[in-house]
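Only one protein chain is missing; all other protein chains are in place.
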Amino acid sequence: MTLATHWHYWVVIALMMTGLHIVIARRNYVKKLMGLSIFQVSVIMLYVTMGKVEGGTAPVYVMKGEGHDAVPNLEIAYSNPVPHVLMLTAIVVGIATMALGLALVVRIKESYGSVEDDVVIEKDRAEEEALES
Amino acid sequence: MNELKAHFPVLLVVVPLLTAPLLALIRHKHAVRVLALLSALATAVIGWGLVIAAREQVEPLSYHLGGWPPPIGIEYVVSQASAFVVAIVSSIAALGLLLGTRETRREVTGGQQHLFYAAYLLCLAGLLGMAITGDAFNVFVFLEISSLSTYSLVAMGNRRRAFSAAFNYLILGTIGGTFVLIGIGLLYQVTGTLNVADIAQKVQALENLAQDSHNTTLLVAFAFMIVGLGLKLAVFPLHQWLPGAYAEAPAAVSAFLAGTATKVIYFQLLRTTVVFFGAAHVFGALRFGTHVLMPLSIAGMFIGSIAAVYQPTLKRMLAYSSVGQVGYLTLALSFGTEAGVQAGLLHLGAHAVTKAGLFCVVAAIVAGVGSNRIQRLHGLGRRMPIVAFAFVLGGVGLIGVPGTAGFVSKWALLQAAFASEHYLVAGLVLLSSLVAVVYVWRVVEVMYFRAPPVGEKSTPDRMAMVPALVLLGASLLFGLFPDPVVELAADAAHQLFLQPVDVPPVPVGGHG
Partner (left out) sequence: MSELPLEAVLFMFLLVVGIVVGRLRNLFGAAMLTGIFSFLSAGLFTLLTAVDVAFTEAAVGAGISTVLFLATLALTDDTERPSERSWLAIGVVSVTGLALFFGTFDMPSFGDPEAPIHKGVGQHYLMHSWDEIGLPNVVTSVLASYRGYDTFGELAVVFTAGIGVLLLLRSKSAVMGAKAKPIPARSRAPYVREMPIVRAVAKVMLPFIMLFALYVQAHGDFGPGGGFQAGVVFAAAFILYGLVWGPRAVQRIAPERLLEGGMAFGLLLYGGVGVAALFAGGTFLDYSAFTPDHPSHGQHWGIFLVELGVGITVSAVMLVIYFVFTARPRPRLPKKRGPLAPPRLTAVPELPVDHSKERPAP
């Protein structure tokens, strides 16, 4: 294991942690979702780096031969198609989550007047105290 | 009919999954409710049919989706354990639907019921799909289906807090889901396959080779999957989202989720530790059970139950109680033995039925009194006697009084603890059950020993009591006649521990 052979993974890990940090550290809900987006894209990067084959081309067959007799050239190297397929799904799941999250943020803003975590928690606490007394 | 039965594994998921878009097309207020109910009932029937079919043979049922044999294609695997789980989940889903759109926002009751029920059925399909799939990535996809629909469903509660609770759940749930995704990716990188049985074989081969040194990628894959699942299961200390979500969600959603979501995730945790990575390795070499899961479970058991004592509303109390109950579930798993898994499965069933029933009772209370705040329930024993009694039934089920399903599962838990010589742990289980007595008694005392406020009317709600009584009745039934279920759980646990079935090597050419 050397820097040369593994640096891709390490940079991707750094990116993941950048995203995760934003999600946890920032109080603004929209900012949290941005961090989540970065985190998820970085995970996709992880899978894609796993699927890369050195000297491999995209997993679309390069054909040899003409017309109906064309067959794929299986001698050359292709990158692994499986991580690509999985990541297409992951991207879609990511946007679905983002859309729902942003819709929730809009409703929170309308009901609480703010999209900052500490303000929302404080308002909830105050409301609970009022109900208890 | 036999033709149809062969496709039960996929129909279990496809029926609710395809009914959802149908509901989105049909908008008629009452038609959608009936259609949703019919769909859930059909799913429950299929679920129980699968239990019967799975019990008939030693190996799990296998269904090749797309006609491709595993590991080329995705496989559905119906083991006795997963059949047990899906039968319970689909039954609770059908019963929860009887609660309808109580306590939901005005937008829903005003014309969006079809979307509400569609989301409900999608959640069900997601949970079921997760339980019976034999493909690691497919677990993630259906996990996300159920999670996303859950976020929307929780947000439909009628207080503004439903939004913040749902958002909090979304953030933590997505982090959990992404951790699971990372774990699956690392696992795939090590094994080259996504089929569960194939993974189990390859992982075991690697572990046998490695002896003392552990493959770090495999170890980290395991860690990420466990943490991700732990977040979704609300294992202490990752439980922070659960009380808000369960308390603010509408009645049908709380009842449904409390009885199903955590159970299916727990089952996935069971499979990940016992099957994917091999029980011997996880609990033996890694000492994951005794060093990690056990302390966290015990902490969860106590913290959940103690917090429940101080909650002002019934829903919050029941939510924190669930955190405690999850502690029991993971404790059962932490022994790493068949007896432990059997106890875990039994408690999964017992708690699902009891907690779902209790949330149904709370729905009836809210409909009758207008609030679930404990201070407002003075004299409920006299104002709504059946409802109050039902609550007591559920409460004793939570404590584990003999005669309830809760007792059967706690007893199995204690037995498993003794079998592994964890006597102190057994004592702690008993101690935490005493805490449950405290929070149940608190409610009972208010209901029966305080005078009802003068002039307050309570309209009883028959519809909400039907699922409550069915579920709590089931708890009693299995408490009094436990043998069939105990035997089922034992067989199911045994089957999980069996060596992975030999998966044929990747075939060369030819279709299936």
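Per-chain residue numbering starts at 1, and chain names A and B are given in the order in which the chains are listed.
Quick note on the criterion: a residue touches a chain if its C-beta (ideal position, glycine included) is under 8 Å from a C-beta of that chain, and two chains touch if they have at least 3 such contacts.
All of these numbers come straight from a predicted model, not from anything done at the bench.
Novice: Out of B:18, B:52, B:480 or B:498, which residue would touch the omitted chain in the full complex?
Specialist: Of all options in B:18, B:52, B:480 or B:498, contact with the hidden chain holds for B:18.
Novice: May I ask which residue of B:155, B:264 or B:399 touches the chain that does not appear here?
Specialist: If we include the chain that is not displayed, B:155 is the one touching it.
Novice: Determine which one of B:118, B:181 or B:446 touches the chain that has been left out.
Specialist: Of all options in B:118, B:181 or B:446, contact with the hidden chain holds for B:118.
Novice: By the contact criterion defined above, which parts of chain B meet the unshown chain? Give residue numbers in ascending order.
Specialist: Touching the missing chain: residues 7, 10, 14, 17-18, 20-22, 24-25, 63-68, 71-74, 106-108, 110-112, 115-116, 118-119, 122, 125-126, 129, 135, 137-138, 141-142, 144-145, 148-149, 151-152, 155-156, 182, 186, 188-195, 215-221, 223-224, 506-509, 511.
Novice: Under the stated touch rule, tell me which residues of chain A contact the chain that is not displayed.
Specialist: Touching the chain left out of view, chain A contributes residues 1, 5-11, 13-22, 24-28, 30-31, 33-35, 37-38, 41, 44-45, 48-61, 63, 71-72, 74, 77-89, 91-100, 102-107, 109-110, 114-116.
Quick note on the criterion: only the chains that are shown with their structure count from here on.
Novice: For chain A and chain B, let me know how many angstrom lie between their CA-based centres, rounded off.
Specialist: Here the centre of chain B sits 27 Å away from the centre of chain A.
Novice: Spell out the residues on chain A that touch chain B in their complex, using ranges where they run on.
Specialist: Chain A residues touching chain B: 20, 23, 29, 32, 36, 39-40, 43, 46-47, 50, 82-83, 86, 89-90, 93, 96-97, 100-101, 104-105, 107-108, 111-112, 120-121, 124, 127-128, 131-132.
Novice: How about chain B: which of its residues touch chain A in the complex?
Specialist: Those residues of chain B that touch chain A are 137, 141, 144, 148, 151-152, 155, 160-161, 163-164, 166-167, 170-171, 174-175, 177-178, 181-182, 185, 188-189, 194, 312, 373.
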